[in-house]
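Reviewing the structure listed below.
One chain of protein is taken out of this complex; the other chains stay put.
Chain nomenclature is as follows: A and B, assigned in order of appearance, with residue numbering initiated at 1 for each chain independently.
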């Protein structure tokens, strides 16, 4: 792999950019791999990357039915933060956030991590109390975050309306080193690094069956033939229930549509990420100047990658309350992703009833921020059978009643 | 005794494409029970001065009448000051079976939207087909107005009566006023 560098850019500028190579090989499936990862979203690719980097396992295929990052990874609004309430969440999200800090250097690929700061507005007394509690918990967990008052919020976000028609802004939970990153670049950067380690990133290859013998996985069936493996990692977000069905077990997961939209590009007006969970909308400004906006999920199961129109209306209404200037903006595009929501709104990184089949799912509406941490922990789980980062996220927690109850703590999980 | 007042003291807005008036207070009694039971039907008739209506219908005359609210619920309409008497009658008529009558008059606010564009104003706020022929006097519709539940019926070809919770009266009045603001004709119907 040729390294990307300022010298490479200069050199290519001299020869009309004729010397760039493909970032990753267009691989054909082999007969057998040590490990197959199903799903080339951020979590699948990161898992493969850390299998190679941390455990030297490189006979790996990452199989994707569509295109790289074409699932939720390429559809999300890229909010990155780690100030969750519960210890296991704070650990994995903070691991991820800290890996984001150096990801561009580690991958030699610019993922445009922008630690511009994330505010979660407190708009009811309950939220004030909840976020103060989170700030204290985070202090114990070693996660840097603070509760700030309304004046500070206004200072950070001049376009905000502190006394909205329904809910005043009473303060906010502020993580200064939270932010955003370029979603496609995260997938592309990992894919390039995986390919460079000799792994096969295979696009347009749909897994249609999971084969096993005596309760132990032997491989997968795909639209491009059978492929054998010793270990299988299922990392397919909204399609997890479907894949689990192929493997012969059930999941505590429902798939629903989550939408996002962007406005026309405008001059820089807001250089932090703001989440208004009570009125239910959040917004940041992309480098192109578009306001990137997200809101709530539909209340019913859906695999269509488009959500209900009234959710757009509700989201925009919430943001007009919070940022009155938004009312003058035209919206350019809207889309949806199928997110995988668990019973306690926390992810599952776990062994499964089928030996050597592992599953990483349930990231729901908020897993982009977790990609490197999840990949790190899940790779360890797949390689060694156990990882301190994933221990608490096992499938067994639903039977044992050990929930990681972030839904109550966060309301919105982005 | 204190004077009963409506939620918004009969506020009105007559400048828009339809006239908006808060009316009332009106008498309203929720009657829950088995609607196929003769005793319930008779009690409703005595209290509301009209036959118990069919599904999603209303039999009303002036401020009195009976509306179908759900498979086990009727709404009895009457003058506000008549409620205590009607309640006594209902309780007597229903004493044998299992049914419930509750005076909800003070929990409600009532609006009237009238004029040739009344349909248009309502259609902006409710997910209901208000095309003439689809929605007509004699029908009762429970739905939402923007973000809050509401129910409405027509007292004539150009007049709607809307019932909502008293706690959201101001919200509903503001909604109606905005939906009727001058120059906001859609000319759909």
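Everything that follows uses one rule, which is that a contact is a pair of C-beta atoms (placed from the backbone, for glycine too) under 8 Å apart; a residue touches a chain by one contact, two chains touch by 3 or more.
Everything below uses one rule, namely that contacts and distances are computed from a predicted model.
Within the choices "ATP-binding cassette domain-containing protein", "NADH dehydrogenase subunit G", "Sarcosine oxidase subunit delta" or "ABC transporter permease", the name that UniProt assigns to the complex's undisplayed chain is "Sarcosine oxidase subunit delta". The chain not displayed here makes contact, within the full complex, with A, B. The chain omitted from view is touched by exactly one of A:208, A:223, A:301 or A:386, namely A:301.
The residue from A:68, A:85, A:157 or A:251 that touches the chain not shown here is A:251. Seen from chain B, the chain kept out of the figure touches residues 55-56, 69-71, 73, 127-128, 141-144, 149. Residues of chain A in touch with the missing chain: 241-242, 245, 250-255, 298-304, 308-310, 342-343, 398-399.
To be clear about the criterion, only the chains that are shown with their structure count from here on.
With centres defined as mean CA coordinates, chain B is found 49 Å away from chain A.
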